[in-house]
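Here it is: the structure, laid out below.
All protein chains but one are shown at their positions in the complex.
Let's turn to subunit A:
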Amino acid sequence: MSMLTLNDITVRFEPKGKPPVLALDDVSLTVANDTFSVIVGPSGCGKSTLLRLVAGLEVPTAGRMELDGQPISGPSADRGMVFQSYTLFPWLTVRQNIMFGPQLKKLPKSECEDIADDLIRAVHLTGFENSYPKELSGGMRQRVALARALANDPRILLMDEPFGALDSQTRQLMQELLLDVWQSRRKTVLFITHDIDEAIFLGDEVHVMTARPGKIKQSLAIDIPRPRGITTLTSPEFMAYKKTILSLMHDESIRADTPEPVLA
């Protein structure tokens, strides 16, 4: 049973010589076991900050965060993360990258190798086990990054716009592959994006965030049957969700583009 709960999370940045910025304001969020939750919001709304808090890479100014009832403090292999930027370790091969987590846990070598080989098959990278990241395309690198995060068998998988740097065709393929992997392995996923189509296509639940201060404006359950494929993208339900979220986001994007409110 894995459940992530965030209660009244507030983050205030106080940059030197500038007025303080309220990045997240009283955000509360629950991510249920084995669900795919997506946070969608305009750029600069604090959604990445929220994910980094859950990863333990940043500390909230106020509020409580718990995973399975245990408070989150600092990063841990429990909470795997896939970043938007390419973060494969360039000096390690695909296989060594995926084995990085299991090896830190001091699992026996044969077990690490089994985990890696299994995941390499799952993300369709058979034949590239011994390639270095520089030899891979952007989509392939993000597949390895996904496999590497999954190799630790984390309780929750955090994804920070992992396909943001990819072209739209590759992105669509990556989304389908991610759903395949997710369906066969059943993980709790918290996924961040600014792409509404991506959010609806992937999520069981979509949380729309407002811009500065970052707040959850509305949460929607996406009731589109799985497995989802490209036909999903043009279905009437999909369009209806898109219309709703688009209008929510439209107001927000305009607000995000106006100057920040100055805090007293």
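As a working rule, a contact is a pair of C-beta atoms (placed from the backbone, for glycine too) under 8 Å apart; a residue touches a chain by one contact, two chains touch by 3 or more; residues count from 1.
As a working rule, contacts and distances are computed from a predicted model.
Novice: Identify the UniProt protein name of the omitted chain, choosing among "MoaD/ThiS family protein", "Nitrate transport permease nrtB", "Tol-Pal system protein TolB" or "Ribulose bisphosphate carboxylase large chain".
Specialist: The record names the chain that does not appear here as "Nitrate transport permease nrtB".
Novice: Check the options A:R148, A:R171 or A:H207 and report the residue that touches the missing chain.
Specialist: Checking each option in A:R148, A:R171 or A:H207, the one touching the absent chain turns out to be A:R148.
Novice: Using the touch definition from the top, which of A:P60, A:G80 or A:G214 touches the missing chain?
Specialist: Of the listed residues, the one touching the omitted chain is A:G80.
Novice: Could I get the residues of subunit A that touch the absent chain, sorted low to high?
Specialist: 52, 55-57, 75-77, 79-81, 83, 85, 87, 89-92, 100-101, 104-105, 132-134, 148-149, 152, 158
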